[in-house]
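Structure first, commentary second.
Missing here is one protein chain; the remaining ones are kept as they sit in the complex.
Our next item is chain A:
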Amino acid sequence: MSTYAKLFRMPPITPRWNTIKDNVKRQVFAETELEQRTLKSISRNTLLPTKVRMQAQLQLSAMPKLSKMSQIRNRCVMTGTGRSVVGDGVKLNRIQFRTRAISGELPEYKIGGW
C-alpha cells in the first residue's frame, strides 16, 4: 500500500525544532494511515446505516490533531525551511534550487531569457 506521507529525511544541517516537529507528524501519520482511511471510507459510504457512519466519524475526530495529513507541510531537504519550496519532484527551497539549476545539477531546467 502506497503511503501519502513518506518518511521525512532529516536535513544534513543541525536539526531545528520545526524539522523535528514535521518529522514526528509524518511518522505518526504513517502509523495511523490505515485506520484513518478505513474510518473515512466508512463515514462517507451512503449505503451503510447512519449509526455506524456517525460512530466512525466520532472515532476519527477523537484522534489527535498531530496525526492528520493536513498538518504536514513540505520542507526543503537541504535547509529545512518551509517557505517557497519548489514542488514537482524538486524538494528544495528557491535559493537552493537556483544555485543547483545554474551549476547544472538539475539538467532538465535551463535558464530562460525573455
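Just so it is clear, a contact is a pair of C-beta atoms (placed from the backbone, for glycine too) under 8 Å apart; a residue touches a chain by one contact, two chains touch by 3 or more; residues count from 1.
In the analysis below, contacts and distances are computed from a predicted model.
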Name of the absent chain as recorded in UniProt (options "Serine palmitoyltransferase small subunit B", "37S ribosomal protein S10, mitochondrial", "Kelch-like protein 42" or "Coatomer subunit zeta"): "37S ribosomal protein S10, mitochondrial"
Hidden partner interface residues of chain A, rising order: 47, 84, 86, 88, 94, 97-98, 101, 107-114
